[in-house]
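Apart from one protein chain that is not included, each protein chain of the complex appears where it belongs.
Let's look at subunit A:
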Amino acid sequence: MTVYLPIAELSVNIFIILGMGAAVGFLSGMFGVGGGFLITPLLIFYNIPPVVAVATGANQVVASSVSGAISHFRRGTLDMKLGSVLLVGGLAGASAGVWIFSWLRKVGQLDLIISLLYVAFLGTIGSLMLAESLRAMRRAARNEPMPLRRPGQHNWVHRLPLKMRFKKSKLYLSAIPVVALGFGIGILTSVMGVGGGFIMVPAMIYLLRIPTSVVVGTSLFQIIFVTAYTTIVQAATNYSVDIVLASILMIAGVIGAQYGVRVGQKLRGEQLRALLGLLVLAVGLRLAVDLVVTPADLYSLSIGGFASR
């Protein structure tokens, strides 16, 4: 059964889109990430124009994050204050990102930059997560105690000014790195169509030393608002949000996510991180190969006179 996507302007098989949504939704529920970093490349591999894939991916992340965030909110694993500070940076970053996105599109380098960003971020984050979780697993296997870290002796991040108290997270932390993290994630949301959970979660755990229990819920909270904002801005500036495509992805995604959350709760933290690390690496590697391998056709075609200034 095919369905016509009015913004992408092509007909697609609805079952492939449903399958993509369900699979990515399952993973997003399991790992507590929005799933945009999988949805966007998958859509591009399925010949959806990258411009539409990125904007629609951001919209899909809204839905997959809401169900996750509600689950975490009920379970009390969400720091609203920390999330709000992240959000301040996130909205500013998303605005800057949409501007960068439109500019890259005009000069014909959008696809390349999207791929390069994916390769760089996914490669780095994936390797770091995998290495760390493997170390943790080896420690656990040898029954060694986790190295204890005392509050206040963490790293340079904790010596920054403008400190705020985050009760839920039991933290006394400067607002600067939190806003900066939000800003960076906001840019990535607009340019890559991701929620940014795959970067935010490790950054919160390893850099800001936020307790793992509230990290996923809090990042989801921030992601909802930034992706919602990005969707609206992308729709208003690039007309590239495909509501039909997004709706199909969302419905399949949120159902998949509910099952993903359950499976995720049964797995141990370091196993979860190792799996996510592997997944992130795999997607990055796939994109890196595409960048280096000689393309089947050196020429590409786009409607409109972007090349002429």
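Everything that follows uses one rule, which is that a contact is a pair of C-beta atoms (placed from the backbone, for glycine too) under 8 Å apart; a residue touches a chain by one contact, two chains touch by 3 or more; residues count from 1.
We take it that contacts and distances are computed from a predicted model.
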As a check of understanding, state which of "Peptidoglycan D,D-transpeptidase MrdA", "AAA family ATPase", "TIGR02186 family protein" or "NADH-quinone oxidoreductase subunit" is the UniProt name of the chain not shown.
"TIGR02186 family protein"
Hey, which of A:76, A:108 or A:269 is the one touching the hidden chain?
A:108
Touching the hidden chain in the complete assembly: which of A:96, A:128, A:160 or A:232 does that?
A:232
Per the definition of touch given earlier, which of A:124, A:258 or A:271 contacts the omitted chain?
A:258
In the complete complex, the non-displayed chain touches which residues of subunit A?
2-4, 6-7, 9-11, 59-60, 62-67, 70-71, 108-109, 112, 116, 228, 231-237, 239, 241, 243-244, 246-247, 250-251, 254-255, 257-258, 291-292, 294-295, 297-308
